[in-house]
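Quick notes on the structure that follows.
Every protein chain of the complex appears in place save one, which is left out.
Up next, subunit A:
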Amino acid sequence: MQIIFTFLKAVWKTPTGRFSLIVLGIFVALAIFGPLIAPHDPMVRNYGPDRKLLRLAGPSWDHWLGTTLMGRDIASQMLHGARPALIVGGLTALGTVAIGLNIGLIAGYFGGRIDSILMRITDVFLGLPFLPFIIVVLSLSGRSLTTIVIAMTLVMWRSTARVIRAQVLSLREMPFVAAARITGASDLAILYREVAPNVLPLALVNTAFALAWAIITEASIGFLGFGDPQSITWGSILYDAYASQTMYRAPWWVVPPGIAIMVLVSAVYFAGRAYEEVLNPRLKGI
């Protein structure tokens, strides 16, 4: 918990980081309160005063971002879309780091046969094509937010494991590890109390990048039509717009989800980047 606080404090110190955190805060607020402040039910077809279906109506006072081909309120759909984006992204990032961190720590610290076995497994996962694998898993296991999280985690932990392992390989040779061993600390105590705190900053940067990547992927899956049919996501809004073949006639339909995805992902990415710069000041100006 303390490390997350330190993370936020470090990011807050840089102008980019501060801006990213504010943007992120807005999105988190939208994820929590969005469905409450949404002016319409996102799935309800809206009719005009003339009792005709409001097809592709442009932005107006009643429908801030216009309506879809089926007359649904886009602003309300957008407000409902923030929650799955952050939940799916957040859970995937957590899962990715939880698996990647532990595999990296164990492989790097124990070395030898354990390292070989774990890294060969990692290699197998590294060989899996990213989106096709997720799509296959989703088609086999049913489409829900849970399965999307699992499928994405399965192909995302691999790079975190590699990065953490590389760091642990050099950390385990540090004198303080040898010093901990001579004080009589057990292997597990050394691994989780001496080595792990030293890779946590790296793990946090990886979490931020995994979060950005997971949000994009979740949107891509939605756009490709493999998303959870029960929930409205920004990806599925794009999918609907694309499928209706009215993308060019109704820019108010495709531009908001596109911008939302872009802004959210950028904010997450720049927050991670700001933290990385604190860790490694040489990155500044690159």
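Here, contacts are C-beta pairs under 8 Å (C-beta built on N, C-alpha and C of every residue); 3 or more make two chains touch, one makes a residue touch a chain; residues count from 1.
Rule of thumb we're sticking to: contacts and distances are computed from a predicted model.
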Quiz item: For the chain omitted from this view, which of "Monovalent cation/H+ antiporter subunit C", "WD40/YVTN/BNR-like repeat-containing protein", "Peptide/nickel transport system ATP-binding protein" or "MoaD/ThiS family protein" is its UniProt protein name?
Solution: "Peptide/nickel transport system ATP-binding protein"
Quiz item: Among A:127, A:184, A:229 or A:281, which residue is in touch with the absent chain?
Solution: A:184
Quiz prompt | Which residue of A:49, A:175 or A:229 touches the chain not shown here | solution = A:175
Quiz prompt | Touching residues on subunit A - with respect to the absent chain | solution = 174-176, 178-186, 189, 193-194, 197-198, 200
